[in-house]
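With one protein chain removed, the remaining protein chains of the complex are shown where they sit.
Then we have chain A:
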Amino acid sequence: MPATTVTAPADRGDSPARPAGGAPAPGRRRSGPLARIPVPLWLLLPAALVLIPLFGYPLYQLGLLSVLEFGQPQASGGVPTEFVGLSNYTDVLGDGQFWSVLGQTLAFAAFCVLTTLAVGATCAVLLTRVGRWPRLMLMFGALGAWAAPAMTGSTVWMFLLDTNTGLVNEVLGTQGHNWMYDKWSAFAMVAVVVVWHSFPFVMITLYAGIQAIPDSVLEAARLDGAGTVTVFRRIMLPMLRPLLVIVVIQSIIWDFKVFTQIYVMTGGGGIAGQNLVLNVYAYQKAFVAENYSLGAAIGVLMTLILLAVTAVYVRSLRRSGEEL
């Protein structure tokens, strides 16, 4: 998303409506300074009115906090707020824990994204192949998981996984086994819940996409001698590409920012902090340690990382010739 396109005068867009000579048609020109603002910008105004207060202002506050010294004494008004430049950022980047947390956040998010896509896509294909009742059941179950608030879902799974009284241990006959004891076991359990919460979105979206592919196109391909694999690779996949892009970006953003499941299931970051991810780490720094500005700096870094990941992904798509 190169910014250069933004500066292009937008009213060039309506040039086909103008006479070939280049002079604007008489009567279309208004007078006054407002007239110099290109029409598309006017059209963007309603969207901007919503987006700026809702997204711009909080982001600005986040950025501002991150260059201040702002803890609980400052928030209570007892101590003046001080500008400290980038020292919060150097503190974060100089902290070894930040890098290890970043590493495990990326690994955890990557695992969750891939698993969510695999499960979601499989279920979407399944939906198109099974009869009415199984389809209804699957839909119903998946929508239930989707509708469950993250807090509720995590808590219910914690009941199931409880060390002494959980159903999982009861069924497996492993009473006394603590699923959250080992770092990777704990991450795996949280991943199951994250995927459980997010695969229905992928499933429904892709199912809608598959249903929208006209039968005539598939029929034509088959008449031309294409097998199932070829139909999938050459017809269905390209037609689903725009939807896939959306679900992948959505999943990356969701799973990178995962908070509730980790916070609830591992009690704020696991035994001795072994299951921290960036969002929980930022929360711990900002609200538990009362260092709001340090937490804000981590928030800004997270935003930048997500923008970078998304940008790389979108660029690679453009290079392969796909339009968004």
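What to note about this one:
Keep in mind that, in the parts below, contacts are C-beta pairs under 8 Å (C-beta built on N, C-alpha and C of every residue); 3 or more make two chains touch, one makes a residue touch a chain; residues count from 1.
What we mean here is this: contacts and distances are computed from a predicted model.
Among the names given as "D-alanine--D-alanine ligase", "Cell wall polymerase", "sn-glycerol-3-phosphate transport system permease protein UgpE" or "ABC transporter substrate-binding protein", UniProt records the absent chain under the name "ABC transporter substrate-binding protein". Touching the chain that is not shown, out of A:77, A:173 or A:225: A:77 (per the contact rule at the top).
Looking at A:44, A:86 or A:220, the residue that reaches the missing chain in the full complex is A:44. Counting the whole complex, the residues of chain A in touch with the unshown chain are 1, 3, 5-7, 10, 40-41, 44, 47-48, 51-52, 55-57, 59-61, 64-65, 68, 70, 72-79, 81, 163-164, 176-178, 180-181, 267-268, 271-274, 284, 287-290.
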